[in-house]
Each structure stands twice: as C-alpha cells, then as structure tokens.
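Have a look at the structure that comes next, please.
Complex shown without one protein chain; remaining protein chains in place.
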C-alpha cells in the first residue's frame, strides 16, 4: 500500500544508511554479540558518514534537518540490517533533544561537535534498581556543593552505558517528588563515577546495557541540563519522541520478520507443499500482513504529525504500545512458522524474537502507556 | 489525533446529513424496527436532500462529486445516528457504480434520475441459499429468449430486498464457472419476480433483508448490465468499494460505541467510584481507544487512496476484515462494561452489538478476506 | 474423553429431564419467547415430575438427594433443549439452599412443599439500579416495626421476577455496610410490593426478568431468612453454588453450540467442499473442541469437589468466569461459521449467541470473579 511519507531525499539517505551498515556493521555484528559491545570505532565512522545528529545545527557538524524522517530512516535500516547492537537510536532520537533544546550555548559548544562526530557517545540514565516505571521515584541524589554537584546513587539497565562518554543522569535535587528532579550530565572520568557489570540479556547482545554507580561523584555545576527541579517536565516533553522512535523500530522489525517468514513459508515444504499454502498459515500470514500494513500507516502518520509539532503524549503512547505488542506477536508467530528452526540461534527469526522482547518494556512499559492513555480519557 | 482527510465542504455535508437524520429518521426508527422496514418516503426525502447519488452525474440529478468522502460522511452519520435500517450505503456505495460505470446511455437515462430522487431504490442480489462466499457458484440462470432474458432461481439475504425497485441480479448465463456470470437488472413488476419472507434477524431490524424468487421471470435484454459473461469481473472490480464502505461504517460504529461507553464508565459507579476508574477498565478503554484511533487512521488513508484510484483489492480486504473484527470486539467489550444494562435492548450498546455482528459476514466474510490477502502474498 | 462423574442413576434422571422437556417445554418455547414469560403451569408439571427441589428433604416433597449432580443434569438438559425461559436453575441451584439451610422449621414447612410442587416459584433479589457488582452497597431498606419488617426500595434484573411467589430480598437492616445486610422473604400479595416492567432483553426472551418495587412493603418478621445483619455472609456462602450452576450451564451450552456447528460445518458446502474441511475452520473447531473438553473436565471436577464440600469461593469463581467466557467465544465463532445464517434468528446458533451473552455478567461479572481470585492470591 502506498504511504507517501518519505520523499526522494529520504530514500537517498536510506541508501546511504544501508551502504554504511552493510560495510561497517553487518560484517562485525556476530563478533560484537560475542563481545557484548560494539567497536568504539563504528561510532566515529557513523559520525563521519552523517548518521549522528541529523537534526543538530550544522555549525556543530550536524545535519541541520528538523525532520524526524531522517531519524526514522536510520532506525528502520538498523533494524532491517539486524544490527541491534548499535545504540544510534538512543543517541539521535532520545538523547539529542536534551542536548540541543535544553542546553546553553556553552554546553552545545562542548558537546555537540563530539555528538555529531561520534567522539561523544551518549546515554540517558533514568532507571534505578528501585525505580523504573515510576520515574518520579528516583533516588540518586545530586547535592549542590559550591560550583559542583555531588551525586550519589545507582542507575541500571542503561543503554550504551559502558561506552557512553556523556550520560544524562536523572537525579533528585529536592525531595518534592516529581518537582525535585533534575538532569545532570556526567562525563567519563568524573571522579566517583563507575560502571558495573555488563548485563547478560535475553537479546540485544551487542549492546552494552550497564549499571552505573555514583559514589560522591562530582561534576561541575554547569553540567546541569535544563532547569533545576524541572527535570521531570523535561523528560515528559521528550518521551513522545523516544516512544515514536521505538514504534518506528517496532514496525520495521515486524516488516522484516514478515518478509523473512513469507520467504520461508513459500519455500519450506511439508506434506508435499509449501507450508505457507496450508490455509491456517496463509490466514495467519494474511492477518500479520494486515496488521503490519496498518501499523505502518499509523506510525507514518505519527511521524508526520510529530514533524508538524502535533504528536501528543497520548498519541505517542498509543503508537508505542500497539506497535511493540504487534512486533512481539509477529515475532512469536514467525518463530512458530519456522518449526524447529525457529529455536535455532542462527536463524534471524530467533534473534529478532529475542531482541524484540524488550520493546514492550523499556521506554515505558505497555502498562504505563495504557495508564497515560487512560488518564487522557479522564479515567 | 488530527486526521486531515475531510475538508470544510465535507463537514458541511456532514451537517446536512446529521440534520436530515435527526429530523427524518431518528424519530421513526423504533417504529421502523418494529415494522421490519423503513418508510418508503424517507428515500424520497433523502433524494430531495441530496443524499442519494452524490457521485452521479448532475445531468441525472446527482451530486457530481467523484469523491468517496461524501459517501463516507453519510455512512458515518447513519451509524452515529443509529439508523441501521437505512440502506443508503448499499445504494450509494455498492449499487451506484454498477449503474453509472457499466451502463449504456439509455440505461442511465432510465434509472439514474430515480436513483438520485429516491424513486428507484436499488438492491444487489448475489447470494443464494447455496452460494454465498463462493460467488462463482451462483445458479440462478438467465437464458436469452428473443429480446428477453428469462430468469430462474432464488436469491437470499438481499438488503433492501423488499423495497427495491431495481435489483441488480447476478445470474448464470453460461456454465463456464466464473466466466459465465452476468448482471441483469430486474425491476419491480417483472413477471415471475416475487419476494419471499422478510427475514427475522439478530439485528438491523429496520432493514428489509429478503429472499427473492425468479420463476421464469422475464426482463428485456436491455436490462443486461455490463458485458454478458463478464459479471464476475464487474463484481470483482466493485467489491473494494463495497468493502471500503463497510469498513467506514465499522470505524464509525466503533467510535460511537466507545464514546457512549466512555460516558457510561465515567458516570456509573460501583464500590464508590466510576467504573472506568478501575484500572482493568481504564486499560481496556485505553486499548480500545488506541485501536479505534489506528483504525480511523487506516480507513481514512484507504479512502484517500480509493479516491486516487489506488486502493487495491487486497488493501480493501485488509480494511474490511480488520475494522469489522475490531467493531465486534469493541461492541462486546462495551456490552460487558455496561454490566446488566448491556443486555437490555433499550441500551444503544446492546443494539450496536446486535447490528454489528453481521459486519464480519456480509460483503465477504473475514475468512474470504484472508483468502484474498493470502493469495496476494503468493500463498 | 471419558469423565466418570455421572453414575447410572444420574443418567436415568437425565432421561427423565429430557423426556419432560421434549414434552412440556420445547413445543411451547417459541410462544413463551413471544410472550416474554413461560406458562405458570410448566412449573407445577416440573414439580410433579420431580424436577424441583431434588435435594430438599423428602418430608417436604423433595428428592432428598444431597448430590449436586442431579442439579447439574437438569441444568445441562435445559440448555441442550434450548429452553432458556425456564428459571429452574435459579430455583433449584440458587434459591434452594437459602430456604433449606437458613430457615427455621416453621419456614421450611410453609415454603418447601410449594417449592417442590411448583406452587411456589422463587426468585432472589440482590441487584438494584445503583448496586449490582457491589452487593454490599444495596440500599433497599427493611426496618423492624413491631412484628413486621417494612421494606422500601427497588430491585432490578430479577430472574423469575414477575412469576415468583416468594422473593428472597437482600435488604439493608443497618448502616454497617456489609455487616448490615439481611435476607427477607417477600411473598406475592405483600402490601406495598409491586412489579415493574418486564425488561426487553437481548436474549433469554422467555424468562421474566423484572423490576421489583417495595413501597412501605410490610412482611411478617418471621420472613427473615437466616440471621439479621448476616445476610452478606449468607450470600457469600451460597454464591459458589450459584456460580457452579452457571458454569455447568455454560459448558453444556458450549457443547451444544459445538455439536450443532460441527454438524453444519460437515454439511454446508462452499467452493465444492464442506466448509469444515477448510483448514482454518478445521483448526478452529479443533481448538474449540479442545477447550470445551477441558472445560467439561474442569467443571465436572468442580461438581465432585462441591459435593465433597471442598469447592472454595475461589475455585467457583474460576469455573464461573472461564467457562462463561469460553461459552461466548464458542458462540461467536459458531455464528461466524454459519455465515449469513448465523445472523438469522431461526438458527439455534443465533439464539444461543444471544442467550449466552449475559452469562459473563450475572451471578458476578468476569471482572468481579477476577477480583475474588486476585484477592485469594494475596494481591
């Protein structure tokens, strides 16, 4: 079904992404999975290729395109290439707006050139062992001490956590619940900042999800991002973009799973005919194809609305939960259609099933999305 | 979520429809349900108001708008008003193209003025007791005899069947399976044409679904619509429009059910608070709201693509099954949310549940839609 | 699959039930549906045949069998015969224990002979317009005045409400929430007791569900059933039996729907073969057959446990929601398998779909069942 979202310039960028991934990521990804982390170098290569900071001001080396479609294209291609270790989406889609919209001129000058060149990998650390869904419950504290903030506490499940040169840390600067949260940038080398174990995960094996520790960790006061005690609202303002990013990846993942499985269902034979020809399977694939088409139509509409500044918190929540639940359903059904092969790690369908499972969890769980939508309905 | 399909001119037409229904249909609908049929007069009033033949050439009294959005608006408003007895959708969305696109000049002059004025109510008779899903299996025969066709056979489940002045009858003119099917117009008064029982249905109580009998029924040869033995292809060409029409009504029905139930869930109390505030119900309503938003986005995209001549048979099939299954799910969940009241006929939610059940059945069942989509996938 | 619950004596009773229904109910049921109520006489005939009060002491004319399997057999046969107008289940399974276990000798003498002969039809009135799920919220009051109780308030959705000679009314006798509820028997002719409209329902058309009004309604103090202010606990004690009764009917309904639809799927042809041979339908029927078998196994286990005095409130809640949700799923899928015929009232599948919809609502909604189970899990 024709969609009319992307224009030729985006398709050119897609080509660029695809060539980059084929050359710089795909051949190394198995090794990265074994290592549990990607090569540091691939970030710099991505920067050089123009894949980091597409919407950052050209004065800092960014692409200067206020158009989320470029982000979406890169997210889609990373998924299509199966390069789930690359945390570019976190960097471009999630971290970027904090660094571009909430920062001072000075901060921008310090951070954005590295952000765009790949010299400064970013992470954003909200979740703690005791506070995931309940963001307002974070306990990592930052206390002003002269010209510094002194941080104490722990973060967990941080994407790019081990490699990140700059982590936007959500801290408590006052005990006023949601009104006492701030964002502070912690850079590699800050005294009292250490990283814990690389976490052993079900999927996303090449991504360095990590624990972070702050033990009287001292950072300059000018590392505050945005307004003190307004961190919660800064987060709220940016979460729709994060959720849209996840939704875009979810639809791309579902499309790829479906394509791979259609191919399999057309060629694998049982009882003398392609397994896709059995009506149960034909109907199942028709059902998945329908829902993927619908998801694609919806997420594209969301991207267009986001670009127009109209994507509400509720809309983003709808896109996030529905597409990621669909992704998981598609993955599960596609594993089943592969029979025993679906249980073998070497099959892309197995890896996609593993990688995808977290999508309904991070960035706000399905349950939290429904809370948000329900409240929007006045319930 | 903003949708951008309709323009001011459509919203004006919506107002017109709404006022018409409030005045001419809503006050009578209960009586029509008891009667099992609407007043003949409401058709002429609709014609006068410009609600019939919006895309028929103005030379015949039509609206002259080659824009399915007008059809969609009327379909939506009929659903919103709960006037399920009005078979205008069948007339405007389903029958119209047969009479405008496949007819001779002469036929258009005979039929279209009445079509637009409401003097000529139409029906389309495909299904037979022995052939519903399997259209190519129709057995009602039409044999050329001099300047006439002589029809023998039976049709069933024909919407507007009792009231229709002109029925487009799908007949067998040769024994070549799908290649031997033709369309013949049978008008009231044709010798050998009679109507059977008005069928007692689960819902759509005010619509005259009927059986039709052809017993050596003789019609002039010039009542052939389109090309002899090409009837199956004529049908295939027009089914996407029929299915889109059903999908539009499905989304409107789901939207209305949700609105009514949200209202109920906000005001009905149990255990000291609105039942919509219980998290299970809040999540359920959030889920339904999400899926209805997604369905709305998709069906609007389909309408736009249809207008642009790009809605494929497969796309229409996707829209048809998914939105009607959603409608049924929404209806069922909304009945449940009404508790005992959901089982009482006087509650709109009960009526909507009853009326809606047939949507996954007529116009091609969900199963047939999946067959079509599956074949489109090469399975 | 063999089940081993019923013994020859129950199968003999089944025969008796079946013959009774075939003779005394089936031939009249269509008329009863049109009337909205069954003939008063059928109750007396049932009494004479031994179908009322199977577990009431023989001294009052009962069967004297402390064995719920007899109740279950009758419930199953009523469902199998499609005689949904007969409120015997309410009488035997729901009302009986209040009259046998909580009553004084005197009360038993007054009421049980009529209960068993069919001269005294019973109902139980818990629900009010403002309190359905939230039983502890009933507001109908009973104030002690000398040797009488004076009742004020309204009940709604009362099964057998119009015909009942004795209604066990749940009243408020103190304002202590759940601790201020009592049960009072109100008999036909009590001053200030009147019945409202016979409610127009989606299904169960032959059953007289009604509103009841108490307007300074005066009943003798000896009409108190059980202990004053202990009504809530009396209800809690008996609800498992009510829910088991509903579950038994649900499984019987699902079995019948499946049998009817299997028959249909084997004989109805499309595209040259029985529709049940299409793999999608074959799988669907296999799935339904599996779940019905499982439900049967479970409900039989519950009946055996109930007989042994071991069926917990939680177990009954599980049986109630799961089997009734299954019944609705089976009904919905079977309607779909009937194509257009599934929407025609004359088809048993349509009627079963309509009758069954209330099963997840009355006797405690699915949601309330999950609350109960959830609390049992310490959540």
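Note that the chains take the letters A, B and C in the order they are written out, and that residue 1 is the start of every chain.
By our rule, a residue touches a chain if its C-beta (ideal position, glycine included) is under 8 Å from a C-beta of that chain, and two chains touch if they have at least 3 such contacts.
In this text the structure is predicted, and so the values were computed from the model without any measurement.
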item	value
Which of C:276, C:339 or C:364 contacts the chain that the document leaves out	C:276
Hidden-chain contact residue, picked from the options A:58, A:191, A:220 or A:339	A:339
Residue of C:141, C:154, C:293 or C:307 touching the missing chain in the full complex	C:293
In chain C, positions touching the absent partner	1-2, 262, 265-266, 274, 276-277, 279, 281-283, 285-287, 289-291, 293-295, 297-298, 301, 305, 310, 312, 315, 318, 321-322, 367, 369-375, 377-379
Residues of chain B in contact with the chain not shown	278-280, 283
Positions on chain A contacted by the hidden chain, ascending	127, 130-134, 137, 156-157, 199-203, 269-272, 278, 280-281, 328, 332, 335-336, 339-340, 342-346, 350, 353-354, 357-358, 360-362, 365-367, 370
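Just so we're on the same page, only the chains that are shown with their structure count from here on.
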item	value
Chain centroid nearest the full-protein CA centroid	B
CA centroid of chain B to CA centroid of chain C, Å	39
Cα-centroid distance, chain A relative to chain C, in whole angstrom	53
Chain A and chain B, separation of their C-alpha mean positions in angstrom	44
Residues of chain A whose C-beta touches two or more other chains	279, 283
